[in-house]
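Here the structure is laid out as structure tokens; the discussion comes afterwards.
Removed: one protein chain of the complex. Kept in place: all other protein chains.
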Amino acid sequence: MGSLLTARGLTSRYRGGDIVLADVDLTVAEGELLLLLGRSAGGKTSLLRCLNGLVPRSYRSSERTGSVRICGDELSDLTPAEVGSRVGTLLQDPERQVIGFDVRREIAFGPENLGLPLAEVQRRVREAAGRLELEALLDRPTSDLSGGELQKVALAGVLAMEPRVLLLDEPLAALDPASAHAVSKLLRELADEGRAVVVVEHRVEALLAARPDRVLELDRGRVVYDGDVDAFFARADPRHAHLPADVACARWRELDVREEEAVLLSPDPAAPPAIELDGVCFSYPEGREVLTDLCLSVQRGERVALLGANGSGKSTLLLLAMRLLSADTGTIRIGGRDTAGVEPAELAGEVGLVFQDPGAMLFADTVEEECSFGPRALGLADETVRRNVDNALERFGLGELRNSSPGALSIGQKKRLTLAAVAASGVSTWLVDEPTAGLDPSGVRDFLLALLATGDSTVLFATHDLDLALIHAHRVAVMEDGRIAAFGPPSEVLTDSVRIERARLRSTSLLRANLDRMAAGLDPLSAQGLAREGPA
Amino acid sequence: MSNVFRLDSRAIVRMASGAALYGVFSWVTNILLLPSASLISLRPAIVIPIFFGLQWGPVVGFFAGLVGNLIGDTLTGMGFFPMWDLGNGIVGGVAGIAPLLGRSRRALDLVVAASVAALVALGLWMQRFTTAIDAPFAGPGFVPAEQVGWPFAVAAVLFVLRLAFRGRSPAAEAAVWGVFAVLVGMGTAALLDVPYNGMKVSVALFGEFLPASVANTFNTLVLLPPLIRAYERALIRRGR
Partner (left out) sequence: MQVFQYRERTGAYAALDERARVLLTACGVLATLVTWNPAPLAVLAVVAVAIVPLARVSWVEIRRFVFFAGFVITLLVFFTWLTHGGTPDERRAHALAQSLRMVSLVAFTAVLPFTIEPPRWGATFRGLGVSDRLSFAVELAVRFVPTFAERFERTVRAQSARGMDLSARSGPIRRLRKLVPILVPVLLDVIVAGEDVADAMDLRAFGARPRTWSGTRRFGGRERVVLGLGLSLVALAIAA
């Protein structure tokens, strides 16, 4: 086994500024899959940029010293075409790296840039598409693809360059559990075919299906661990990586630290329903029917998780509840009021919809102004606006950032700002799309603590994260073909493995660790909670 | 500002982004948001090529204006008007001169002086057309009296912006350059329509240049400063 990728004494810093990477050594051999871990802003993405030459080629404000060798040659001696055909990189967000109008053009983009003959370009497109089972999608516009499809298409575009080294930055982040599992297995195959694969990924449990050969952990730009996976688990910090439940549980016990967790209080059983959908049908103008005769009722104070495959209608349901779309037939009641013919603006003081991507709504000069946009639009008095904004900033831990620009916040802070901006309107019913996507474990914790802090609010959230539904929902609704296929407490719904798989979810180690508890009629617990309860 | 004429990947992405954004925003505002578009709300999207020009230079600005206008026409299905596509390109391209000059105060003064002089000249010349016109429409001229005030009003706004901010506010500076770019671009398009469509200079100036440039000046003054402020504040974090 030859080494395909070697870095020695790799150091990188912003010109005249802070060190980003300090003296990193790394070797990845043919057939080897390296998992790169570490806290946010620990240098993982910067390391990938040094390994593929973007630093300093494109990031001219950064410099690097030390050596990087690809297939035996020094990186800085290679031409861009040579680098491109030896190192394939998948960036974090597939939506932002797909360059072709349709799938065929996307896969052909790299080979076309190499100036290969037309026949060779076509051969590579066929081969890469075949490798990832994308033949049926070749003529689809890339703007129509789901997150999972996009990720595969982006990967096919990289593979068409026939690189020996693959660098993948959070390849599973946008994927539902079933797709994540499939992509993980694919990564193993790609390594086994004789490539060197480096993967950055927070979702450690999902990535275990790729059977990583080694783990490299970075902290503040330095390598703090380089070794096999089992030894890593013996020292890992469950606060910063999504670990398998048994590992996390053991580590919580050993670490003997305590972290605040959101508590799930029981709603008042006599409370009236906050959200009611009754016989709702909806289809988009193109004719695609999305919801058929859908019924769902969420009680005041209840947290309900909405699960289901991509395209099963989860987001559509949230848009309908907010009146951003109108149902074709059926009634939707919010707080007992029929919302037919009501403008979304009239609902905005009562119901808040939080989109997955904070980039969809942040626009103001400061965090404070961002939060006052909603209450001002509702016409609240200045005094009330100020009080609401202060409370919201306090609740979501943004008090010290009130004069910062929303655009300059970290992703975790931005997600909390979207909550604060909605909270400032005084809403009591929350509709949240993919609350935890793109966050690391500490980001997820902060987000949930803030969202679920008050017991009296109603929360309906759409998610692919089965553990989130397990621990933080009173009831779980599974959507299938535009209907609610199952609705009940997690202990009933999530234990039905057939149903779960149809919703493109997969049983998790945390779910399995809780099976005995749930069978005994106890509430499911997080890994930390299980650790504290002691061995069952 | 390193070589703005180098078409590396970043420049190409900015050109394409500016063009697509201009096209889509024209379409969205025309059809989805402002169905009853009065003249004054015509094409608020003009701030996009101006913004891209101001940030990344004349090539990016020109491409964003020209191709963006073509895309906008394509999306609305309104056919092509080549002189106006070119005129929109010139708007972005002229805005792109600003970063080349590195925020020079003298350039800003020159821009204000040239625009004010041209506008005042136009306003004075227009007086001739307010009173008399050939048969069959004897009586009041075809230029309504209140329109004669527009060139003076725009000139006054430019003058005040320059005096009030003395070139120290990036947003006000951008607004001055934006208005100048609109005047040059719309002026060129209207004058090219004279040979292209066989119009008289006066018709091109009053029928096309004046409404287009007044509406776009208004759009620029209202929308460009908040865009510039938001971008400058968001920029603080990203070092590249």
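First chain written, first letter: the chains are A and B, and each begins at residue 1.
The rule is short, and it goes like this: a contact is a pair of C-beta atoms (placed from the backbone, for glycine too) under 8 Å apart; a residue touches a chain by one contact, two chains touch by 3 or more.
Values in this document were obtained by computation on a predicted structure and should not be read as measured data.
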| item | value |
| --- | --- |
| Residue, one of A:Gly66, A:Gly349 or A:Gly399, that touches the chain absent here | A:Gly349 |
| Residue among A:Val158, A:Val247, A:Ile275 or A:Leu417 touching the omitted chain | A:Val158 |
| Per the touch definition above, residue among A:Trp252, A:Phe373 or A:Phe461 touching the missing chain | A:Phe373 |
| Sole contact to the chain not displayed, among A:Val83, A:Ala209 or A:Ala531 | A:Val83 |
| Omitted-chain contact residue, chosen from A:Ala309, A:Met322 or A:Ala392 | A:Met322 |
| Where the unshown chain meets subunit B, residue by residue | 7-10, 12-17, 19-21, 23-25, 27-29, 32-34, 38, 40-41, 44, 47-48, 51, 63, 67-68, 71, 73-75, 77-80, 82, 133-134, 137, 142, 195-200, 202-203, 207, 218-219, 222-223, 226-227, 230-231, 234, 238, 240 |
| Subunit A, residues in touch with the chain not shown (by the definition above) | 52, 54, 57-58, 79-81, 83-85, 87-89, 91-93, 95-102, 104-105, 108-118, 121-122, 141-144, 157-158, 161, 286, 319, 322, 324, 343-345, 348-349, 352-353, 355, 357, 359-364, 373-375, 377-378, 407, 421-422, 425 |
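Following the convention adopted for this analysis, only the chains that are shown with their structure count from here on.
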| item | value |
| --- | --- |
| In the complex with subunit B, residue positions of subunit A that touch it | 14, 17, 58-61, 363-365, 405-408 |
| Contacting residues of subunit B [partner subunit A, same complex] | 9-10, 229-230, 233-237, 239-240 |
